[in-house]
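Only one protein chain is missing from this complex, and each of the others stays in its spot.
The letters A and B name the chains in turn, as written, and every chain counts its residues from 1.
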Amino acid sequence: MSGTVSLDVSGAVAFVTLSHPGKFNAMSRAMWHALRAVFESVQQDCALRAVLVRGEGGHFCAGGDISEYAAFRFDEASLRDFHEREVWGGLQAMLACDLPIIAQIEGNCMGAGVEIASCCDLRLASDTARFGAPIARLGFPMAPREAALVIRAVGELTAREMLLSAAVLGAAELKQRGFLNQVVPAADLQGAADACLDRIRPLAPQATRLNKQTFRALSPVLAHEMAADLVANAYDYAPSAEHREGVTAFIDKRSPQFSD
Amino acid sequence: MSGTVSLDVSGAVAFVTLSHPGKFNAMSRAMWHALRAVFESVQQDCALRAVLVRGEGGHFCAGGDISEYAAFRFDEASLRDFHEREVWGGLQAMLACDLPIIAQIEGNCMGAGVEIASCCDLRLASDTARFGAPIARLGFPMAPREAALVIRAVGELTAREMLLSAAVLGAAELKQRGFLNQVVPAADLQGAADACLDRIRPLAPQATRLNKQTFRALSPVLAHEMAADLVANAYDYAPSAEHREGVTAFIDKRSPQFSD
Partner (left out) sequence: MSGTVSLDVSGAVAFVTLSHPGKFNAMSRAMWHALRAVFESVQQDCALRAVLVRGEGGHFCAGGDISEYAAFRFDEASLRDFHEREVWGGLQAMLACDLPIIAQIEGNCMGAGVEIASCCDLRLASDTARFGAPIARLGFPMAPREAALVIRAVGELTAREMLLSAAVLGAAELKQRGFLNQVVPAADLQGAADACLDRIRPLAPQATRLNKQTFRALSPVLAHEMAADLVANAYDYAPSAEHREGVTAFIDKRSPQFSD
């Protein structure tokens, strides 16, 4: 068992649930594949009017499943394949979706969680949700496509604070910084999401599809073709001592010791 | 009588007033033409130092004049002509203006109102003003150039919330999201606009003109040439059943029934 991404259709709404018990829904490789399959399936279903993405058990998604990292991160080719095909495959399927996607966020929303939320059109959060991407503690940078996606959604100021100072920020702060549409007490989150779905359901589906295509066309940085030279050397750090130290220290539950 | 856009010059300030009584100043085709003519005239007047745009009777602008839509929206060529020549002609004349433009916003600021406000350099609003672009209820998307303009001004988060969930947001929220420079009680709005004009009047006019040219040059997405392929198929939806249903239902004062 390495986590699931499940799809439940109720009326015109697709509910996508990230689930990885005991790991705050951290994304395993299997979950990235499942995320892609779920959104490719959602995109084919003409009866749908909206998608809601949420996490199981009080958290959205705590990042990647680090227990898998030692097996593939230290080789350039397999690290590239992970980010460019597996992770980006899942995120790209979300970005390609012509339906409105709502993120319903509570608890931890870190790293991969921020990336998944950044692919959503609307973001609702509980006032206790926490956001960050403290991967510099793990010894590696954010992959370029994922960084472009996150910068666009959280803004340069917040992306730099998250990536360069490992800051973790609360929901009220992320609302103020323009990442969240609405922040409510945890008890009201489901109601806020339902109200949002009720507003979306009766809207014209073709108009929505065309609007989503326009949003996509106006964000070329996210296009699959765009970042070719940006990613040429992006994974050269795979076999470095620093990368290995960060990931290994985390798995060994000790503080990493970085030197340059 | 289908509404007017009037120009009154007082000292070094051009006051542009949107007026369409009984329709919250909704923009008719005649008004788009007038908006263009007014701003082309303003641009020629070397004695001016600022432009203030406002609406008549307690509202800024409630959108387009839907009563005109059945006559031209369901044909691709005339729909294209409306958006690319008439609407964009008015907005483009505003964007080409080398003077500082202040929007003084109260009441409804919807659809075309948000677009006109997005062409202004500074935006002051009454705390009772309301903002949105709920056109997905009318069965059509925002035209690509207009969407690029609005996204740049309100931000992606808010543009998606307005277009994909038909959200209507208050002035305090739009201030927090970075669309408004200042929000004041309705009784103080005129004073805030006057203070802003007083600050602008003594500034160096050539410096202002050069600054506005720099802002324009740094926003290529708004250039007339830019979006050629974006608009190639943008109006194919003109004769669709959904489009017709949305507009017709509004005119008939009933809820639209959309299916895909």
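Operating definition for what follows: a contact is a pair of C-beta atoms (placed from the backbone, for glycine too) under 8 Å apart; a residue touches a chain by one contact, two chains touch by 3 or more.
Just so we're clear, the structure is a prediction, and the values are computed from it rather than from any experiment.
J.: Can you tell me which of A:Ala26, A:Ala62, A:Cys97 or A:Ile135 touches the chain that was removed from the display?
T.: Among A:Ala26, A:Ala62, A:Cys97 or A:Ile135, only A:Ile135 touches the chain that is not shown.
J.: Looking at A:Cys97, A:Ile151, A:Ala171 or A:Leu218, which residue reaches the missing chain?
T.: A:Ile151
J.: Looking at B:Ala204, B:Ala232 or B:Ile251, which makes contact with the chain not pictured?
T.: Hidden-chain contact among the options goes to B:Ala204.
J.: In terms of residues, what is the contact footprint of the unshown chain on chain A?
T.: The list for chain A reads 135-142, 144, 147-148, 151, 155-157, 159-161, 163-167, 176-178, 221, 230, 234, 237, 240, 242-243, 245-246, 255-256, 258-260.
J.: Since one chain isn't shown, list which residues of chain B touch it in the complete complex.
T.: Against the missing chain, chain B presents residues 46-47, 100, 121-123, 152-153, 176, 178-179, 181, 196, 199-200, 202-208, 210-212, 214-215, 217-219.
Convention: only the chains that are shown with their structure count from here on.
J.: Where the centres are mean C-alpha positions, what is the separation of chain A from chain B, in Å?
T.: Computed value for the inter-centroid distance: 34 Å.
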